[in-house]
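All protein chains but one are shown at their positions in the complex.
Each chain gets a letter, A and B, in the order it is written, and its residues are counted from 1.
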Amino acid sequence: MDPIRESLLKKSKASKLEMRGKIITYFCIGLIVAIVLAIFYFVASKGLATFFTDKVSIKDFLLGKSWNPGTLDKSGKPEVGALPMISGSFFVTFLSALIATPFAIGTAIFMVEISPNKGSRILQPVTELLVGIPSVVYGFIGLSVVVPFVRSIFGGTGFGILSGTFVLFVMILPTVTSMTVDTLKSVPRYYREASLALGATRWQTIYKVILRAATPGIMTAVVFGMARAFGEALAVQMVIGNASLMPSSLITPSSTLTSILTMGIGNTVMGSLENNALWSLALILLLMSLFFNMVVRVIGKRGALK
Amino acid sequence: MNPKKADKIATSILYGIAGFVVLVLAALLGYILVRGLPHVSWQFLTTPAKSFSSGGGVGIQLFNSFYLLLLTLLISFPISLGAGIWLSEYAKNNWVTTVIRTSVEILSSLPSVVVGLFGFLIFVVQFNFGFSILSGALALTFFNLPLLTRSIEESLRAIPYSQREAGFSLGLSRWETVTRVVVPDAVPGILTGVILSAGRIFGEAAALIYTAGQSAPALDFTNWNPANIASPLNPMRPAETLAVHIWKINSEGIMPDASAVSAGASAVLIIAVLLFNFLARFGGKALYRKITSSK
């Protein structure tokens, strides 16, 4: 009998190793998927308990304006209106994105179109460092610089949505910038050449050609920035004042979902309504992050079709 | 307005914006370093914190930060490597892969406070680990896994397919080829990814407040038996990190010199992050040069 022929029909050491390797890597990737599922399962089961166990109506929770989970209102229902925090979160997110977007686009255009060598050599590490600064440091600076600044200009305590917006603006600026840079770089060179050859100035080319072509990518970048702003906890919590009241102005103490969560979860008893209501806030955060993720996907698909 | 003039105006506005961004970073760094560095001394870096009086240091917090970083990397690196190999080598182009990729992406976009709360629920409460380094390291692992996995996947993908073919054609399995040829070639990229993730872990606080806890009990630095409660190595002790410390003293503010201590701690944190950044930028490149031109 031919020994080589024989050996071909046996399982070699290599195929045993391959099997083992496959099992190891499947296990690792499976673990990550399991973690994601576990996070959703546990946060959802805790967060939904407010509605199923404690019988709070979803409408009261989302639209109620008074947050005081320990006490009952006149009609005997617990006061778990999350609208103050929900609106606080949306306010800081939209406002900071609104300010950050023009700065981010401007910086990105500068890096890619105006000064691709010298400018980007300075700004590239600058944006990377801004991303790298820990959020507690942003919070500390917010507390010791931004809050007193707002106080001295507008009066009041200085804590509030405006201070939160300023801090988040600096925090999301580098994220939006670096993603916009990537998008601008992916606009084909012949777009620029064709436009310049037709006699357009650089600004006309940027404004009418490049920005148009890069719109889906820029939108993705902004949504990513908003997702970061929405989920940011400590930096905002340190400057917003953490009063669970409906925001009446930009300079009065308010709160966000994340700020009330970080403040509250340690001071409540597991399984109580106060605690469950906080988990419901966490669930909203989770769903919003899923929502931002979906928006990015939809923009990506739309952009790809063009 | 004539186009030439518009072009000039737009260009100068863009210069202004770019300058503003550089200025913001310079101001941030300058502020932290100018305010913080005067407080940073050997004594500040090595003595324990004081709650109600001034003159406390951040010694224990600093140690905790490093210890937590080390544990987190020890847990998350092997998993990320395995998952990264799966994504770059074994993932087929089908719906299962799409679902898995989406999960990784979702995990990476979750707010860190949510990850921390999940860690609190599972490890601190359910598994009864309490506020401990172990709970903190596991929460940070969840936070770190998706980003590290993706950076490892990218580093592996950057190695040409022909290297894998070379291995296959010699009768080696994909697993042997990847672990013995592709991964060693990808070390510079992987290392850069690990260092960058180290910077993120080092500065993270939201995921730790309810997992590693907000207290830093005194440690006995002569006792290196991990089972002893006073030992620095004990993974079951609560461990406030530098980043959490900054948050804590600013939120509660009972310490008379809270702002000075925060400034000092922030400066230490920033310097650490700058170092990590610098290492990632130049360390990876230097290693790459060393590997490719190894004579």
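By definition in this document, a residue touches a chain if its C-beta (ideal position, glycine included) is under 8 Å from a C-beta of that chain, and two chains touch if they have at least 3 such contacts.
The rule is short, and it goes like this: contacts and distances are computed from a predicted model.
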Missing chain, UniProt name, options "PstB1 protein", "3-methyl-2-oxobutanoate dehydrogenase (2-methylpropanoyl-transferring)", "NADH-quinone oxidoreductase subunit C" or "ABC transporter ATP-binding protein": which is it? "PstB1 protein"
Looking at the full complex, which residue from B:Val181, B:Leu233 or B:Ala260 touches the chain that isn't shown here? B:Val181
Residues of chain B touching the missing chain are 160, 162-163, 165-173, 176, 180-181, 184-185, 291-295
Identify the residues of chain A touching the omitted chain, counting contacts across the whole complex. 2, 4-5, 7-15, 18
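As a convention for this text, only the chains that are shown with their structure count from here on.
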Could you state the distance in Å from the CA-based centre of chain A to that of chain B? 18
Spell out the residues on chain B that touch chain A in their complex, using ranges where they run on. 3-4, 6-7, 10-11, 13-15, 17-18, 20-22, 24-25, 28-29, 31-32, 35, 78-83, 85-87, 89-90, 99-100, 103-107, 109-115, 117-118, 120-122, 125, 142, 145-146, 149, 171-176, 178-179, 199-200, 202-206, 209-210, 243-244, 246-247, 250-251, 259, 262-263, 266, 269-270, 273-274, 276-277, 281
Which residues, counting only chain A, touch chain B once they are in their complex? 12, 14-15, 17-18, 20-22, 24-29, 31-33, 35-39, 42-43, 46, 102-103, 106-107, 109-111, 114-115, 119, 122-123, 125-130, 132-137, 139-141, 143-145, 170, 173, 177, 200-204, 206-207, 227, 230-234, 237-238, 258, 261-262, 265-266, 270, 279, 282, 285-286, 289-290, 292-293
